[in-house]
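Coming up: chain A.
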Amino acid sequence: MRGLQSALFTGFVSLLCLSAGGATIAQEPIKVGVLTIRSGPAKPIGDDILAGIETATKMYGRVLNRPIELVVEESLFNAQAAVTKATKLVQQNQVASILGTSTIETLALLSVADRLRVPIVTSNSGSAAITRERCNRWVFRTNAEDLMSVESLRELVEKTPRLQQAKWFTIGHDYPWSRLVASSVKGVQDLQYVGETFAPLDTTDWAPFIARARAAGATAVIMPVTLGVPLLQFIQQANEFGLTGTAVLVSPIGLPDWLVEKLGSTSTNVISAGSWAAWRYEEAWPTTKEFNQAFYAMHGRVAGMQSLQSGSATLMLYNAMTKAGSVDPEAIVEALETIEVNTPVGSLKFQPNGRQALVSLFLGPYEKLDSPRYGATYAQRADPFPASKSLPKSAAEYGCKL
Partner candidate 1 sequence: MTTEALAGRAIAMKTEARRRQATALLIVAGAVLLALLPFAGVRSFTITLLTEALIFAIWAMSLDLMTGYTGMLTFGHAAGFGLGGYAAGYFAREVTADFVASLLVAELVILSVAVPIGFVAIRLSGAAFAIVSLCIAQVFFQIAVAWRSVTEGMDGLVGVPLPTVLGRTINVGTEFYLLTVLIAGAVCLGLRQLVISPFGRTLGAIRVNEDRAAAIGINVRLHKWLVFVMSWAIAGVGGTLMVFMKAGTTPMSLYWIESGNVLIMAIFGGLGTLFGPVVGAVSFVFLRDALTTGFEVWQLAFGVVFVIVVLVFPSGLAGIVSRVWMLLWRARS
Partner candidate 2 sequence: MASPLVVRDLSKNFGALRAVDGVNLEVRDGHVHSLIGPNGAGKTTVFNCISGFLRPADGQVILNGLDVTAWPPHRLVAAGLARTFQITKVFGDLTVIENVALAARSRLGRNLQMCHRAQIAVEAQDRAYDVLDMLGLSAQAGANAAHLAHGDKRILEIAIALALQPRVLLMDEPTAGMSPGGTERIGALICRIAQCSAILLVEHDMEMVLGISDEITVMTQGRVIATGTPDTVSSDPIVQDAYLGQIDAGTL
């Protein structure tokens, strides 16, 4: 249905601009590609990403006095399919830019970015490599990468005695980023690290891995597990086995808010080591409130982590287009490098000579709200952790050469 909505919406927008003044070449819509997950168990994540982009598009209105037309493509959550679909967006739909990709798609597009020659702004890719050793001039990232999350985790541990005394254990998927998180936790000064186990990617029964954590006597479990179904299954089963009673679960990159709702009270057993976004940031930052309200008006639910992030990426892009004064890819890239924009995750700009946005992470426990807001009953309290504390001063330091 989301597809239908966006179709209606774009139709509505184009109607508007037709009515406003005669249809000149200037009225012809700017096409923006959205390459994200549209089917399968991970779809809720894609839904949030798309919804965020739609909301930001509506909030921003016309760009260069032209309407925006979103072209949505299914990435099938598969690298090779994503490359084909990105090629389709560029070759067939002539989009000015691509939004909405997650780690798997972004990593795949990195290799072909120089062929595609359009700016790609991702808001949902954890893998540090994307903006570090593998950074590419076409590929920007607004969400914080895994090593930044690790820094905030450090801070969190130092601030929380309970976590300092804890016996740490890692239960993760067999992804490189999971191992990165694990090794970084292991590296934290005077932290008691009692072991780690990495599950095969198609794991549905987490019992053996929970047993490992049990045997190691873990009291704090960091869980670099794929967001979505697997994480949901893991947390539910950890709860089932009573692991949540004996150990605190730490999510390295926060929980999507739809997942928090599903978990309900269980989510209060989870600590985020630094979320990519948190809608309760609105208590401190008006742009977030503005976005949340627009989002709720449009989609009738709370703006989730992925939505806030993708919304921010979208706003960055549109502002860059406006500044560039054209949709020429090169011009947009140059603009992206210099602009600073107020977004739902704070005031954003990309690190000089780098592609990583200087974005805050959001610490704080998941808790029940005194009164439901935007239909949400559980949410994370948002204490921003600035990029200045989590990211090296210059891009060159961490090996990004453009």
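Operating definition for what follows: contacts are C-beta pairs under 8 Å (C-beta built on N, C-alpha and C of every residue); 3 or more make two chains touch, one makes a residue touch a chain; residues count from 1.
The candidate set was assembled so that all candidates are chains of the complex that A comes from, given by their letters.
Keep in mind it's a predicted model, so treat the numbers as computed, not measured.
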item	value
Selected neighbour of chain A [touch, this complex] from 1 or 2	1
Of chain A, residues touching candidate 1 in the complex	1-3, 7, 38-39, 43, 72-74, 76, 78-81, 83-85, 87-88, 91-92, 104, 107-108, 110-112, 115, 127, 129, 134, 174-176, 179, 200-201
